[in-house]
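For subunit A:
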Amino acid sequence: MRRFTLIAVPYVWLLVLFLVPFIIVFKISLSDTALAIPPYTPTLDFSSGWEGIRNFFAGLDFENFKFLTTDDLYWKAYLSSLQIAAISTVLSLLVGYPIAYGMAQAPDEWRPTLMMLIILPFWTSFLIRVYSWMGILSNEGFLNQFLLWTGIISEPLLILNTNTAVYIGIVYTYLPFMILPIYAALEKLDISLLEAAEDLGCSRLTAFWLITIPLSKQGIIAGCFLVFIPALGEFVIPSLLGGSQTLMIGKVLFEEFFSNRDWPVASAVAVILLLILIIPIVLFQRNEQKQREAEG
Partner candidate 1 sequence: MAQTVFAPWLDADEKPLIQFKNVTKRFGDFVAIDNLTQDIYAKEFFALLGPSGCGKTTMMRMLGGFETPTEGQILIAGQDMKGVPPNKRAVNMMFQSYALFPHLSVFENIAFGLKREGKPKPEIEARVEEMLRLTRLTKFAKRKPHQISGGQRQRVALARSLAKAPKLLLLDEPLGALDKKLRQDTQFELMDIQEKTGTTFVIVTHDQEEAMTVASRVAVMDEGEIIQVATPADIYERPNSIYVADFIGDVNILHGHATRADDGYDIAYAEGKAPLHAKTSNDLGASAKCALAIRPEKVSITAKKPAKVTNAIKGKIIDIAYLGNLSTYHVEIEGGHMIKAQTANTTRLERRSFTWEDTVWLSWTDTAAIVLEG
Partner candidate 2 sequence: MRRFSWFNATSLTIGFLFLYLPMVILIIYSFNESKLVTVWAGFSTKWYGELFQNQAFLDAAWVTVKVAVLSSTIASVLGTMAAYVLVRGGRFRGRTLFSGMIYAPLVMPEVITGLSLLLLFIGIGLDRGVLTIVLAHTTFSMCYVSVVVSSRLVSFDRSLEEAALDLGCSPFEAFRLVTLPIIAPAVISGWLLAFTLSLDDLVIASFTAGPSSTTLPIKIFSAVRLGVSPEINALSTIMISIVTVGVISASLLSKRALVRQKREERAAEQTAD
């Protein structure tokens, strides 16, 4: 009996507040927009019995999905989200790997401190961290002031409200997600493997390329997914740092819902985003599983 309660309480909670809402989203994505409250038809009408249910299903169609393919705003937004997420992921890897490597090579007594410094931003507000770049990247911001002062540029660079600012924002906020799995992989790396490689005639650089990189592969893959997946549906960064021409699907969905009040289209956008996300999520799961198996 107790066991039943133990399972049932969290189970029912998640069913009602996680699974059922998705079914609703899916259902509304098949509905039509209407000037009503709620702003879509058909609504399920149990009072008229079977007739109501049949009318309800008859009213559902894939029109919203067809609409998404006809208006090029949407597929451009999907493509541009994928592109921005992919570029940011690569940039995060380039920035994060040397840091993770440096941490793994650091003297033992330094490591807890470095670790804490990586984790600390996790606990500070995401919104504030994104916001902090607004003052730096704006036309009269610190970066431009600094570059003008050094004389590298004579005209302020336009960075804020461009895709570049979005890349910087994503790399900045998701960097710990990239660093931690790579660090975890590099930390386990046995130094004597590198010594053995050098002993067998590798230069340090080839030893790094032939030993360190392959042995940290799982960490790199995990880190990339941990950046790519949330970046794809990102809303805050493109709306604060990106410009009007920055198209990201999270932003489109938000605006479709709140500004245009087109719930069925917003729902259809969400369903497609979910379908796109399933691929990297499944790949990520498989990577994690492989790692667990490798560790026994």
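Note that contacts are C-beta pairs under 8 Å (C-beta built on N, C-alpha and C of every residue); 3 or more make two chains touch, one makes a residue touch a chain; residues count from 1.
How were these picked? Simply put, all candidates are chains of the complex that A comes from, given by their letters.
For clarity, every value in this text was computed on a predicted model and none was experimentally measured.
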{"item": "Subunit A in this complex - touching candidate among 1 or 2", "value": "2"}
{"item": "Subunit A to candidate 2 touching residues, read off their complex", "value": "2-3, 6-7, 9-11, 13-15, 17-22, 24-25, 28, 38, 95, 98-99, 101-103, 105-108, 110, 112, 114, 116-121, 123-129, 131-136, 138, 140-142, 145, 172, 175, 229-230, 232-236, 239-240, 250, 253-254, 257-258, 263, 266-267, 270, 273-274, 277, 281, 284"}
